[in-house]
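Here the complex is missing a single protein chain, while all its other protein chains stay put.
Entry: chain A
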Amino acid sequence: MQIAFAFARKHLAGAAAVLFAAALAVSFVLPVQAHALDVERWTAKPNKDGDNTTVLGATATRVTWQGQTAEDESLASVTIEMPEGTTVGAENVKTTVLVGLDRLDAASEAVVDGNDVTVTLAEPAPAGALVMVECNRTLLPGGGGSFGLAGSYTTADGQRHDMPATDQVINVTGTSPAEQLSSWLNQQDWVKAWNSNKFLHLFFDPAIIVTSVPALFAGWLVSIGVVVVSFPLAIPLGLLLSFLRMAKHRLPRAIGATYINIVRGTPLFLQLYIAFFGLPLMGVQMDNFTMGAIVLVMNSSAYLAEIFRAGIQSISQGQFEAARSLGMNGAQTMFFVIIPQTVRRVIPTMTSEFILMYKDTSLLAAVGVTELMMYAKTITAATGNVTPYIVAAGFYLIVTIPLTKLINTMEARMSNGRRKHKKGPADRSITSAASVVPDSDAGVARSIRLSETFAGPASQTDAATRIYEDAKRNGNHISH
């Protein structure tokens, strides 16, 4: 045991001696080169709007290299190896040499060869001089990345040395093609002229338009997603509610009417707040998208119920009577006679309701659903510019305008189709919703819409409904 210990100690001393010698050698060898030039700076100027730390790729910036020559050496040229994919123009490279506090007006020549920027000083910088190379309007790689310093320099004696190491790095944030286009736009003279107008700059800044479109696109998809999920679900619920509302018995009718009146009589915004703040307190947890979709379904179904009711009641009483007189029961009459005719009539109004729901998705921004409006708000907050909202308006319009046109086409087709065969009634129904003839599809669609627009939530009646209700008061109803 003791022998083993002594043996180990003897060898340990030997190893320590070897290590010491090696360390000494290294400390003599390395500084010989390093001391010729000290790198003091390797930086790029932040170039992102409203952010003074980020350096964007593919966006003009100034890359600065600064070094100090050693006490015993003078510098003839410097070669800076720029990151792969950098664009820099020789004419934009500016070199400054300072000796003490004096600026040396020595001419210098910059050459760009691929990624290498070589600056040759006409007169070598003396020992102890400060040399600064500034590469203006440099486009660092668009993909971004972390870039250390590489390159070389030559001393006055013609000896070439590797660039000393530095722990400074340039962190470049990647940019998308849109951001690159945006920064390019910002360099253009016409854009500058355009932006010199305060209104145009604040509302229609070309560069922000370019960056907003792809950024808002994601939000737009969410908005579309909410409607595409919600609307089809609101249809059957709305149909069910309209049946409740028209039921023969008082209880289902009261339930339907109460639901419809409450939902139509309160703002969607309030309904969203109740759901989003109330349900979590109740311990109901679900993601924002789902919750938002549920509220929209519940809201829209109430409006759809009234659309369906008006549509169904606009079908002439004779249709019910004809079907019933053939022995069809209530359900058969509804599904094979009334609803097929109603669908045609309510499609324009339903499309309007679709548009309303699509626009209403913007309210979901207030409860944290990352939809179109939310994105626009975020970008506007970051840039202090209203342009993203204008872009958002565009995203809403590219859906709503074609749909509105579609509605007009459908209505025109309906009234034309009718006019061809039944001159009198169709013409009358077009000129005035009040004199609507129950058999005229266009007239009904229009009158439903008119009442949607002008009537209060609880008082939605259209001419056709009135005709129906008059008939009902006269006891002109179908018995079962």
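Here is the rule we go by: contacts are C-beta pairs under 8 Å (C-beta built on N, C-alpha and C of every residue); 3 or more make two chains touch, one makes a residue touch a chain; residues count from 1.
Just so it is clear, contacts and distances are computed from a predicted model.
Considering only "ABC-type polar-amino-acid transporter", "Nickel-dependent hydrogenase large subunit", "RNA polymerase sigma-70 factor, expansion family 1" or "ABC-2 type transport system ATP-binding protein", the record for the omitted chain gives "ABC-type polar-amino-acid transporter", by its UniProt protein name. Only one residue in the set A:161, A:344, A:359 or A:377 touches the chain that does not appear here, and it is A:344.
Annotation: of A:326, A:381, A:398 or A:412, A:326 touches the absent chain (contact as defined above).
Touch with the hidden chain on the side of chain A covers residues 316, 318-319, 321-329, 332, 336-337, 340-341, 344, 417-418, 420-422, 439, 473-476, 478-480.
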